[in-house]
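Only one protein chain is missing from this complex, and each of the others stays in its spot.
What follows is chain A.
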Amino acid sequence: MRLIGSAVAKYMIWVAAIALALTFLFLHSGLDFDYIIPKRFSRLIAMIIGGVCIAWSAIIFQTLTGNRILTPAIMGYEAVYLLFQSLLILLMGTKSLTVLGENSNFVLSIILMLSYSWSVHRWLFFDGRNNVYFLLLTGLVLTVVISTFTQFIQFRVSPGEFSVLLGYSQASFATVGAVQLLISAAAVIMVCLLGYRSFPELDVISLGREHAISLGIDYQHTVRLHFALIAILVAVSTSLLGPTAFMGVFVANMAYALARNYRHRAVLPTGCAIAVVIFILAQLAVEHIFNYRTTVGILVNLVCGVWFLILMVRTRGTV
């Protein structure tokens, strides 16, 4: 019975994802293939890319840290992004939107987040301490420090500029250009290809550092590689959509509950599907129910929270 249930649950999420994607493309579109549907299609692609980034980075981050309540947000990537956007507004005002253009802002944000993570990893991993908790603690402290700078700047800008900043601090699919989608897709596909081969290693790493080494994993090498891949995914998704904060916690835990399997081979695809479903649900609601008077970011947390609570009750906490 449980087996049948889990098989149904596993396929349900894919059926739901496809059905929602089609609904999103065609609902009230008037079958306008010249403008509405291509626009929606590019947003759908953005949601798929974002979903893969968030699910993948959160699930593997939790494996590496051996902790189910963390997301890579704790490392301060998103804080760096927001500080950068605030600095742009402070220095150039709302003109920065036109001076820099969406594409260069996107690329610059990615480069900035990657160099931030590169220096943090380099500093901490080559320190010889090689302690994941120390890495997390440093990430958390940096997040707080950087966010304080951002707040400081936010008090200095005008209300109009502040509302532009607020737009950056919420996840949204409103503005995604073709160039950004291409770059993101290329990065995500590269990460998936690199990471896919080490799923069995990741399964072993979830037993903990000592078991992993004892079973012949080159622990340092594998952990560093995956932290680097996570940094790329977070940089891409944050530049593309904006910060998603703790959506990854929901996605990862729901993936474990639905997949009912500890293997990354099973959990990761389920997680990606869940994240895409959540994004489409939220975006549908924004477009058709709330008429753009709320944001995807707010709805995502609402949908995730409710769904997660239902899952907890139904599985009686064995998630």
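The criterion applied here is as follows: a residue touches a chain if its C-beta (ideal position, glycine included) is under 8 Å from a C-beta of that chain, and two chains touch if they have at least 3 such contacts; residues count from 1.
One rule holds for everything that comes next: contacts and distances are computed from a predicted model.
Engineer: Would you kindly match the missing chain to its UniProt protein name, picking from "Molybdopterin synthase catalytic subunit", "Iron ABC transporter ATP-binding protein", "Alkaline shock response membrane anchor protein AmaP" or "LuxR C-terminal-related transcriptional regulator"?
Structural biologist: Hidden chain identified via UniProt as "Iron ABC transporter ATP-binding protein".
Engineer: Among A:E102, A:D203 or A:E287, single out the residue that touches the unshown chain.
Structural biologist: A:D203
Engineer: Return the single residue from A:F33, A:W118, A:F134 or A:Y262 that touches the missing chain.
Structural biologist: A:Y262
Engineer: With the missing chain put back, one of A:K95, A:R122 or A:H211 would touch it. Which one?
Structural biologist: Result: among the candidates, A:H211 touches the missing chain.
Engineer: Mind pulling the chain A residues that touch the left-out chain?
Structural biologist: 62, 66-68, 199-201, 203-204, 206-211, 213-219, 262, 318
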